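Below you will find the structure I want to go over with you.
Missing here is one protein chain; the remaining ones are kept as they sit in the complex.
By letter and in written order, the chains are A and B; residue numbering begins at 1 in each of them.
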Amino acid sequence: MPKRYIGQSVPRKEGREKVTGRARYVDDLTFPGMLYGATVRSQVARGQIRGIHFEGSVPWDEFTIVTARDIPGKNCVALIHEDQPYLAAEKVNHPEEPIVLLAHADRYLLEEARRAVRVEIEPLPAVFTIEESLAHKEVVWGENNVFKSFLVTRGDVESAWKQADFIVEGEYHTGAQEQLYIEPNGMIAIANLQDGVTVWGSLQCPFYVHKALVALFGLPKEKVRVVQMETGGGFGGKEEYPSMIAGHAALLAWKSGRPVKIVYDRAEDMAATTKRHPSRTRHRTAVSRDGKLLAMGIDFVIDGGAYTTLSPVVLSRGTIHAAGPYFCPNVRIRGRAVATNLPPHGAFRGFGAPQSIFALECHMNEVAKAAGLTPDEFRRRNFIEQGQTSAVGQVIRERVDMRRLLDRALELSDYHAKTKRFAAENAHSRLKKGIGFASFMHGAGFTGSGEEYLASVVSLEATPEGRVRVLAASTEMGQGTNTVFAQIAAETLGLDYEWIEVAQPDTAAVPNSGPTVASRTCMIVGKLVESAALGLKQTLIRSGLLRENYEPAEFRQACRKYIEQFGPLKSTSQYQPPPGVHWDDEKYQGDAYGTYAWAVYVAEVTVDTITCEVRVDDFVAVQEVGKVIHPVLATGQIEGGVAQGIGYALFENVVWQEGRMVNAQMTNYIMPTSADVPPIRVYFEENPYPHGPQGAKGIGELPMDGPAPAIVNAIEQATGVRIPRIPVTPEVLLEALEGELV
Amino acid sequence: MRAYLPAYQLKALPSLAETLQQMASEPGAWRPFAGGTDLMVLLEAGKLAHKQYLSVWHLPELRGIEETPEHIRLGALTTYTQVLCHPTLQREFPLLCQAASETGGVATQNRGTLGGNIANASPAADSPPALLVYDAELELVSASGSRRVAYHGFHAGYKKMDLRPEELIQTIRVSRKMKHWKQYYRKVGTRRAQAISKVCFAGAADVNGGQIRDLRIAVASVAPTVVRCVQTEESLRGRRLDPERVRAARETLAREIAPIDDMRSTSRYRLRVAQNLLADFLGRLQAE
Partner (left out) sequence: MSEAAGKVSVACKVNGKPVVLCAYPMARLLDVLREELRLTGTKEGCGEGECGACSVLLDGELVNSCLIPVLQAEGTDITTIEGLASGDQLHAVQEAFLACGGAQCGICTPGMVLAAVNLLAQKPSPTDAEIRTGLAGNLCRCTGYMRIFEAVIAACQRTGIRS
């Protein structure tokens, strides 16, 4: 039966509000009697707090002032490990650590006041890089600066080294990357003993914030409410950080008895909130004479900053993706997340995979060279196939044909002809051209037993008029949650798309469908929307009020009658893991992800040898995604991710000084403008995933993995120089071309 | 928004005369405020130290573009958009137009002014190299009269200029004599659009029969002020170009500029790229 909505680019559910400026983001909201809140931060990377002084001619008695002493519950942001305080009490561990909160009705006076608080800190020695942390220049966290480590082993790498025809080593680095959502973090809180705590804010995961506030205030769950406002971009930057800013706003609201709004300006948001973990990956690869991978030894280290936050999970994903879409009989992957005195790093689209895949896909080109093969021929000989087992021991049960994806991507980008042409032309031109690719996969949903642990729930309820509301905690932040949920529900129920509403995520009104992360919203939660919709249909049919092949008008009538007779009409669906999926958390083996999306990305670049600027001229993105639910939304995800990947590869450089980001302005932290992006050509293939809604796999993070290695491989082809680190700024490229690689 | 707004004053006096009068009454107490594209950024960062401003945006005497046979005279409040739209400027002053088109985005170009850009005295400004190449002259006006100064030498050091506290830049006059010269402008920024320059090179040369009769070279972002590279010019004026001379010119340029490391770039990069742009400019002169 032809699909009415699935595979169609229906209008974005909240599109009209967005193009007319009527969509309501947190800073658009005000409350009577509202105060503004501001945060006083450390400025010293590590040290002992000796005193807090309120200076200047500020009328301090007008201010609400909150320190660690004012915290009713636990001074600790509930996440994985309880090490990050909301407000530092005795010690600071990074230079943006919050110490004092201030609130006042006049936000200009508030800024003056913020400047007039002097925190006396006796500095302690600090570490700022992975190398310093590993070398124990200082031990700044735990016993040995290591938040988490994993070891993945398979076969016997040691014997493989002895038997190898070639062994290739390489070390690769990626820098921090700022999510740079155009709407900064913001929260409004109302908090008092009687009503409890309510926050409205820019956020991805209402129930993460809920859990954090419950612990912060020591309140029962029903006394805490979290409401998501329209959110101007997240990309992971609003996955865990909102718990911190919500806690701060709520603490000020609690103490002042007034609503409090905290909205960061860009400089504070860039400097103080989470960024992508910097990484160092060391590869040692044994390959046979005929270009087959014999062994991969990978040492993958990420810099978690001062506190644990989500580093164990970022590490996990990065580690699992580190060996890529290849079959290799002997593998040893050591993953470590280490502490430094930088502001804590956190979730950013890709979540460890862009880092490890960057290293891998650059290194595979080097291995190919050593084996005397072209990059693509090398891949062909090593791509994992259906039935084979991945590095962590996952049998690839689904149909996968990376060779065909590769062929298609290379054809669409005219890779071979261009390779030849560039080689001939570059000799006579100061503009050097190159074309490079990356082949990769990205696991959708939470790792291993994560989804089972989340046990996500979605409800659908019908109104007496027969409108259907989707109740889920999954947030819209541009990726199309509202639209896709409505499409799935409409298709499943045979109703008009316009009759489906998606409720605003409000912890008082929706069940916990889990966080909006990990490329899970369409695939996992969308599937629950589908099954809840089926449940709704079944309820009505079994009640005898509706026949099987109903018309929409009949459905509406049946809803009215059902509600009249029986009361609320609601269907709830909870996540069940697909059968036969096993993951061993102890041994770190088994079915890491329910499914993977597979991709090959190709980048064509021009290197101007006068300025060492790199321009991406063309970009081809080919991916197999299960099923495309909404072509425009899916294409938009890939295009947006590729643009972020281009930024990651070439432009986005966090400049650190004593642990502080000194280029915390949009003038100095460079993301691509409309003039910087190439034509981005997106192609989808479909191989339905049986446990995704209509066969869909998750794709939100996939596009982040490919661009950087594809671009750096293209630069290598253009210039003959392998740059093992990103961003490849013109300064870095100049040093490399002049033979002094930094 | 980190400024304490109540502490700031901004007034728009009805006429240029009254504005100059106010500026003369307490020299340095009141500063001019043009399009705001530099000052407002400082204000928002909480870094605008001076508190009293006179808006000059509405003063007609500071606007307008006049043509004479030898010169174009631009009002200090000429915006980048106005530069881009002017037919004579498009035809005869490509460096100025290119600079204008690469200064910020459309919104910045609509509000940013040449006078404001000069008075802000950033060593990374985009138009000053072009103005230096075109032998720009500034007309400075105060309550007690007016005077003309060559733009070359106007900036004595980082953010220091030959502008008295009671003076306003009224017009900028550029010479039409280079209109048939070969002209070259390249701004190397942090990205393709809306970027602060890391190196910005402007050059123009009168080449005849393979010999450089006269030339101008100016570079931004390589010293505390925008630099008119007189030594490099001197080493090339009246000469024929050959690889040795180009190499020597690169060396001379290296001695004339003093690029630094900062959060945007490195001194090594700036030096090398400035040299490469010089060589590119000279290479194009040879080719044509």
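Methods note: a contact is a pair of C-beta atoms (placed from the backbone, for glycine too) under 8 Å apart; a residue touches a chain by one contact, two chains touch by 3 or more.
Everything numeric in this text was worked out from a predicted model, so none of it was measured.
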Hidden-chain contact residue, picked from the options A:K74, A:K223 or A:R266: A:R266
Contact residue for the chain not shown (choose from B:A17, B:V106, B:A156 or B:A258): B:V106
Footprint left on subunit B by the chain that the document does not show: 1, 3-12, 33, 36-37, 40-41, 43-45, 51-53, 55, 57-58, 81, 101, 104-108, 110-111, 192-194
Where the unshown chain meets subunit A, residue by residue: 9, 11-12, 14-25, 27-28, 57-59, 109, 112, 179-184, 230-235, 265-267, 477-480, 632-633, 635-636, 639-644, 665-667, 671, 673-675, 677, 679-680
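Just so we're on the same page, only the chains that are shown with their structure count from here on.
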Contact set on subunit A toward subunit B in their complex: 107-109, 111-112, 115, 265, 267, 609-613, 615, 651, 655, 662-663, 665, 667-668, 670, 672-676, 730-731, 734-735, 738
Subunit A-touching residues of subunit B, taken from the complex the two chains share: 1-6, 41, 44-46, 105, 188, 190-196, 198-199, 263-266, 268-269, 272-273, 276-277, 280
